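Provided herewith is a single structure, encoded as structure tokens, for subsequent inquiry.
Partial complex: the chains shown occupy the same locations as in the complete assembly.
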């Protein structure tokens, strides 16, 4: 493993970096240069000859950060921003000391359902809207989402209710359409290790919500984030959504321990999805409380006006009164741990 | 599966039950009689002939409860006590709307360490003392606990500080000694399916803390509790302590989702052990907060005055200031969810 | 779930199918029509009115198969081809009663390594060559494969040694290049649920090797295959490659039980990858023997002339004498279970 990773400022000329590498090698480092989007990373290991300290790199004008190494994911490493980084989506800020609630239907089934849900979750206290347009479905014979046909309704929902929107991307071919419609791109559990997709998102200027793969280790997850960060996109929020274990009383096992684990290892904000994480609507309330108490920067929950009629995931969706109750319950817990619910009063009025 | 389980009062004569079984059979039920400690259980399935309603059993003088069946664990089933049962240990009550904190060293290494820890955790707000005397250790070549040599110190700790004590039992042969020394018997994860041990504890009049096996399903856990309940011992508290999964950033994966799952299925109180559940001292604070927020009736944590010198499990033990901080952090969360910390003021003064 | 799935011949006019659907509805079926590549699927559930038997569909000229339903993966279901289907790749046939050995380096590091390995594995008894060109790597900072630069060497290897080649595809954008170079396209574990990729491969006329996702259930795996089959590509071979469990003495847990499970549920051929499945070169021999004994149609193993110098996965690669020994050991086991090693004598001479 390496001892140091020096991270360049954006857009440094390649020639300058080549010269730096030569200089470092002459000074006794074993050096590898890696291009990461608009930046370069210099992985440097001191040699047997007395090596210069990390000041060697810090003193260079075109170097932005030097992190002390052995991290497999240097750009996301907590040591880089010890107080955590924040990610801004519309008027919402993840990681800034407030708890964010994202809510909405599993998929945009009809414009009416989407608009009704958006109106009600905003009224109850959601800060952001989630909605599936391109759905990755286990079976090819089930409802696959409305696809592009949903875009008009999304735009309408955002303009009416001012809620930023997060939606899943499953293929690079959907990127342009989603960039012109939604505020944050979600990479779902099944695509956490879809590296061509991550690389494409790494070069975008749009926040990404990176869900944990359903059997991903913390290291694999942070490495997946590194594809985004190395590409130049530093607006990354991680989302725990349950892991696959032997236990069957819940659809997945929500791994809340990962929240403080991540807080110690990465500067990226972390939220929790108790809908997918448990697969049971009746567990959303207690597990949302627990997620906030464990230190999460927010939760993302599925809400549907009539869950029993939902085309997908109704069994893990709150109804509208259930969502209102959720916000009521979360408020005192969020206060108790010092990260109050996001004040959505600044959102554009209806 | 059965449709009804009729549970007798304690100590009903066998002859009365035999007569009832005959009467029920004549009335069209298929019936099985099972002795459960001081009680009998009648498993009854109505036949094709128009069966009498459950009033048939309810009307019998020697029947205490009739629960509507298909439950594999009728005595622990939530339908039996829809508001939950409570378990009293000394002045402490589990399941009664307060959050209980149990704290203490992994094992009673020396009388001094035990007494020092007891004094300090009581001062900081613990309601009960945990301490290992008989330690089940993975390797035969590691410290196995003090065994009976620790008993004097336990008695001293309780008499000085008034804290009820819970300690693990690993063999029926230890039962008499533990009964004369501790207030609650713990069945550890490795013994959750040690049915001869459970059966023996089922006939005791002493509360039992039943930890989840490290790969036990909820059903297996409730069935293990049923061995205790069927034996006649209804003073059972369940304890989630982490399950074994693929993830390695924590020693086990603390399954907090199981707390609300259990609350829906059993009337027994449920607590959480974040020390064993994560194997990391730095995760005890956030996961204790999360456990209480998820609905647990308490937490049990390892505390050692000098964790680095502990003979076992130091890496997952809080030090004394860390424990004090834990109580400070838990208080507002416990208030926020309406189950305040147990008021230990009634404990016998020092 | 449905009771019947009627599968059309390829290229039936849409109008004919619409008419059939109307007719079926009038006859009392609840019907859904689904286009699957060049075919249509009719999902039909009989109604309360006395429904016509499956002969209703079987008698229609444009219907090819009617399978009795409740299968979530009708096109791959064993009932469709009770004796199993076969997949032809060059001169190799999977599922036809012979055991196939696929061997080769994890990645095409240099043309020389590739050609040396190809020559030697052919000489020792491999029937097919595996080689990675586009490597999905957990970290963005590790060797990502040669990419298109490797194609010339692949073409050379095939023309010199006559071994068909399988290589992984990780993005639709690589499809044209791979189609003009390799004989079989591999979908790796990380992409098993990359549905846009599967859909694209479903419309190709090229065999696909579909590896199991590292935490995929059998149902999810068969559903992933269904995306290929529904697209019209019926040349699908499944490959068990180890699942993620708590056990750490092997990198993954090779689930050989899945081989007979699949043989009972799907007509598709099944092979096993003991290199990835265990992550240990020393386990390739015993687990290859076990795979063939369990009923697998072949194995795929990593071989490198100098594993210690491999740029990736050397720890799970056989060296050349080790591969020769593998074939020697597999031969009697393959004979013992009645599926002898593929006779590679028909391959084009060197």
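Think of it as A, B and C in the order they're written, each chain with its own count starting at 1.
The working rule: a contact is a pair of C-beta atoms (placed from the backbone, for glycine too) under 8 Å apart; a residue touches a chain by one contact, two chains touch by 3 or more.
From a predicted model like this one, the values you see are computed outputs, not experimental measurements.
All protein chains share one sequence; of the complete assembly in this entry, 3 are displayed, while the total copy number is 4.
Just so we're on the same page, only the chains that are shown with their structure count from here on.
If you average the CA atoms of chain A and of chain C, the two centres end up 33 Å from each other.
Rounded to whole angstrom units, the spacing between the C-alpha centres of chain A and chain B is 38. Rounded to whole angstrom, the centroid-to-centroid distance between chain B and chain C, based on C-alpha atoms, equals 49 Å. With touch defined as above, residues shared between interfaces to two or more other chains in chain B number as follows: 215, 245-246, 248.
Of all residues in chain B, only 215, 244-246, 248 touch chain C in the complex they form. Per the touch definition, chain A reaches chain B in the complex via residues 215, 217-219, 243, 245-250, 253-261, 264, 277-278, 282-283, 286-287, 289-295, 329, 332-333, 335-337. Within the complex, the chain A residues that touch chain C are 34, 36, 41, 43, 72-73, 136-141, 170-173, 190-191, 193-196, 199, 214-215, 219-220, 223-224, 226-227, 230, 244.
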